[in-house]
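Sharing a structure with you now.
Every protein chain but one is kept in place in this view of the complex.
Up next is chain A:
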Amino acid sequence: MSDKRPAWLSRLASWDAAVIVITVLVLLIASGVVENFGSSRNFTFLLLDLLPIALIALPMTFVIVTGEIDLSVASTLGLTSAVMGDLWNRGLPIETIIPLCLVLGAVLGALNGFFVTVLKLPSLAVTIGTLALYRGLAFVVLGDGAVADFPRAYTSWVTGTIGDGPIPNMLIPLVVLAVVFGLVLHATPVGRSVFAAGASEQAARFAGIRVARLKFWLYVVSGLVAGLAGVLWTLRYSSARADNGLGMELAVVAAVLLGGVSIFGGKGTLPGVLAGVVLLATLQNALRLQDVSNEALNIVTGVLLIISVLLPNIVIRFRAALRRRATT
């Protein structure tokens, strides 16, 4: 690291700080320019929309920092939702169904973890496989029908707000989980092991970190949280469907990378990721209010994903060029 860099440059070069600044700017501009964006109703919807992405992004950050990936999260969400609908159809009480669904999510995650850490298969290929497998099973369980009529007490709590304000109830568990995940990643030995495993798996192993076991549990947590997101998704729309969350893995991976996590592992911060989630959700929400079609929004997500992985490289090269000029 060069020491004579001007302070403004080093701050700019810290990508996650930049994302937080950009996110705040986009929020301000959107509420100034886009009609209805600043309304409390829209604010509630914005928060509810980003909830599943934010939830799943928390463990995904851990997984990507260790240098692996989990593309099966959206399918896990879908399968959990389908099973939830099926069990409800069979007449099980919701108090039994929800814990079962969380266990299911954890089991699906454990299966990914087993393939990646015990059989030592590449996580990319494994989770592309389970992406298809879990989504396929979701359709096997529920077909293309939908199950509605979940208990009002649950659905209205999930869609409700704190007091009569604009802040949805669901923000409470999200904030609690975000704080827990943030503390674990940035202030505990577990977090340091995650970074070490991503920076150099071999070095981490020599340092006594049980990398395989760590990764296995990260996949379990990833599946568990995706299962939780599946339950919440089902309750929010009061509709269990096999195609719930279809394609959401892109939004999650895009948000995590946008938040400054390196796809090569070993680098990233949770505040940056949360800013990435908010930025993505804000842009999509604002564009949707401007009557931009859902499909055109895909361009925004795709391009943002590409930019967010390209830009850090460009910044590094730019800094290297500056340094070269300074030394000559």
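Quick notes on this structure:
Basically, contacts are C-beta pairs under 8 Å (C-beta built on N, C-alpha and C of every residue); 3 or more make two chains touch, one makes a residue touch a chain; residues count from 1.
In the analysis below, contacts and distances are computed from a predicted model.
Within the choices "Protein translocase subunit SecD", "Autoinducer 2 import system permease protein LsrC", "Ferredoxin" or "Pyruvate dehydrogenase (Acetyl-transferring)", the name that UniProt assigns to the complex's undisplayed chain is "Autoinducer 2 import system permease protein LsrC".
Interface note for the absent chain: among A:179, A:303 or A:321, the touching residue is A:303.
Checked against the full complex, the one of A:128, A:212 or A:322 touching the unshown chain is A:128. Mapped onto chain A, the footprint of the missing chain covers residues 69, 115, 119-122, 124-126, 128-137, 139-140, 143-144, 242, 250, 253-254, 257, 263-264, 293, 295-303, 305-306, 309-310, 313.
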